[in-house]
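Step one of this worksheet: look at the structure below.
A single protein chain has been removed from this complex, and every other one stays in its place.
Chain lettering (A and B) follows the sequence in which the chains are written, and residue indices restart at 1 in each chain.
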Amino acid sequence: MSESKKFLYVNRKAPYGTVYALESLEVVLIGAAFEQDVQLLFVDDGVFQIVKGQDTKGIEMKNFSPTYSALGDYEVTKMYVSKESLEERGLTVDDLMPLTYEDEDDDWAEKDSIILVNKDEIAALMEEQDVVLSF
Amino acid sequence: MLHTVNKSPFEKNSLVSCLEHAADGSAILLIEDGVYGALNGSAVADKVKSVMGKSTIYALGPDLDARGIADKIMDGIKVVDYAGFVDLACENDKVQAWL
Partner (left out) sequence: MKFTIQVNEGPYQHQSSDTAYQFAKAALEKGHEIFRVFFYHDGVNNATRLTTPPQDDRNVVNRWSELAKEHNLDLVVCVAAAQRRGIADKDEAQRNGKDADNLADGFRISGLGQLIEGGIQSDRLVVFGD
């Protein structure tokens, strides 16, 4: 499989209430091994997936939010987040977990994986993909 | 590209989010409960109409029929069957499902 495609994972659902966020993350982790050009988009309730301070002890479910922070190690370094979706929910980027990666082309400098995008930028982002996986 | 919407716009924001994020020239296909978004005179009808010049809106005929609303949809929405759904998936270079 030498062919490389642009994959976009569209996350539109909140974590814990349904399993979609967790199982979508599992696809991202497996997909990372296929050396495709991978991007994540968090839009609508999907932005709740990467809110910091998640503590699931009380609901006895697995807190999978730390996995998002580890995605940089899997060379998943482009996490697009909808500006409007944050605003609609009374959130700012400061409410999100810091998601970073080490850029091997820049002496392993730590860089931000989160890219804030507006509606038009999301429309353009979707158009440039080869495959869109929606959860 | 082709966008599919399968949620009633009166329950979920999938249709509105799709309309807001679809680039000009997109095809938007309403399926399953998404076909309620095709209703004439509904609270979301103006939003749907506002993208009609830029994108094309389709609705899946068997889903309209099943729900008894085939004669209640707004002008300008194209009705397709499953074969037409397949054609849309071919004509457009990718498909995004607004679940």
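Quick note on the criterion: a contact is a pair of C-beta atoms (placed from the backbone, for glycine too) under 8 Å apart; a residue touches a chain by one contact, two chains touch by 3 or more.
All values derive from a computational prediction rather than experimental measurement.
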| item | value |
| --- | --- |
| Residue of A:39, A:113 or A:134 touching the missing chain in the full complex | A:134 |
| Those residues of subunit A which, in the complete complex, touch the missing chain | 1, 3, 5, 7, 19-20, 23, 26-27, 30-31, 33-34, 36, 130-135 |
| Residues of subunit B (touch criterion as defined above) contacting the omitted chain | 4, 6, 31-33, 62, 81-83, 85-87, 89-90, 94-95, 97, 99 |
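As a convention for this text, only the chains that are shown with their structure count from here on.
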| item | value |
| --- | --- |
| Approximate Å spacing (C-alpha centroids) for the pair subunit A, subunit B | 27 |
| Complex contact set, residues of subunit B against subunit A | 1, 13-14, 17, 20-23, 94-99 |
| Contact footprint of subunit B on subunit A as seen in their complex | 10, 12-13, 43-44, 84, 119, 122-124, 126-127, 129-132, 134-135 |
